[in-house]
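The other protein chains are all here in position, but one chain of the complex has been omitted.
Going by the order they are written in, the chains are A and B; count residues from 1 in each one.
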Amino acid sequence: MVTLVKVTVHYGHPLTEITGKAREDVVVNKGSTVLFLLKTLATKYGDAFKDHVFSDYAKNQVKEGTIISLNAKYISNETENIKVEDNDFIGIFRAVGGG
Amino acid sequence: MKTLVVIPDRCVGCMLCELYCSFKFYKTHNPARARIHVIRSEPYIDAPIICLQCGLCISSCPSGAISRNKKTGAIVVDEEKCTGCGLCVPSCPIGMIRIDPVVHVAIKCDLCGGDPECVKRCPEKALQYIDAEEAAYYRQRAFAKLFEKAPVAMKPYPR
Partner (left out) sequence: MKQLFGYAGKVLRVNLTKKKILKQPLREDIIDKYVGCVGYAARVLWEELKPGIDPLGPGNKLIFATGPLTGTLCPGSGSHEICTKSPLTGAWAESRSGGFFGPKLKFAGFDFVILEGRAEKPVYLWVHDGEAEIRDAKELWGKTVHETTDVVLEEIGDPEASVACIGPAGEKLVRFATVMNDKDRAAARCGPGAVMGSKKIKAVVTNGIQGISVAHPEEFYEAVIEAEEALKKNMPNVHTIIPLGTIGLVNIYNSQGALPTKYGYTGYFENAEKFSGETLAKTFLVKRRACFGCSMGCGRYTEVKSGPWATPPHEGPEYETVVMLGSLCLHDNLEAIIRANYICNSYGLDTISAGNAIAFAMDCYDKGLLTTADTGGLELRWGDSATIINLVEKIAKREGVGDLLAEGVRRAAAKIGKGAEELALHVKGLEMPAHEPRGEAKSTALLYATSPRGACHMHPYWTGSWDFNQWTGGLIELGLPWPPPDKFAEAGVGKGLAVKLLMFHGVIQDITGVCRFPALGKEEDCITPKRYARMLSALTGREINQFELMKISERVLNLEKCFNVREGLTRKDDTIPKKMKEPIATGPTKGQAVTNLDGMLDEYYEACGWDKKTSIPTREKLEELGLKDVADELAGMAKTPKI
């Protein structure tokens, strides 16, 4: 039997333009890694998405300056090792400043 | 031949063009001594006013100090000949030749001798130095904006 988990993904500009949304709920198999989730989204949204998130897609390297967060913790270099759980929050954005 | 043109909707009213202009000529920060002027007005207006190099001021000068530079096409003031009489000022329909408040000679845009500083420094690329034919196209469009329905009155009017 397959267990599914729901994850809420938040996009930062310009991914909001590329995906057409600010956030979406994604359903994956329990035990999936964050990397798997990112690659699922890259397949869905194509090259524009891929190029903004990955510097080397084949080598699973996240682009410098792109922050991947899991429940607000930065895990950009550990996406391969971390598994998502139900109701997790994933953020994909570029660091910004202001107030 | 190249000339200066404004892409109006790109201007964000930062006035860096004025600042770089006064800096280039006088090594000082003083928009009052700049040869380009940005009008910021409510509502909606951020307008860089540039000299159109039309040449109307040439014949107004009793000292023959104003002439057209053959290389750049710009109208330039010979500061040695200029007496600061100010007759050129009213000759300009858009107010872009004035008497400098410090040196008391007529000042106007001379296209920086063919390498306009404001064009290089505008962060929005609202000022462009392009082929004159292309510039003509843009100028028509900018002028047509004046005919837009329901023109908005510029407030406040100076006395």
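The rule we apply is simple: a residue touches a chain if its C-beta (ideal position, glycine included) is under 8 Å from a C-beta of that chain, and two chains touch if they have at least 3 such contacts.
Note that this is a predicted model, so its numbers are computed, not measured.
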Shown chains touched by the chain that is not drawn here: A, B
Residues in subunit B touching the chain absent from view: 9, 12-16, 19-20, 22-23, 26-33, 41-44, 46, 101-102, 123-124, 155-159
Hidden partner interface residues of subunit A, rising order: 10-14, 16-17, 22-23, 65, 69, 71-74, 89, 91, 93-99
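Criterion: only the chains that are shown with their structure count from here on.
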Averaged-CA centre spacing for the pair subunit B and subunit A, given as whole angstrom: 50
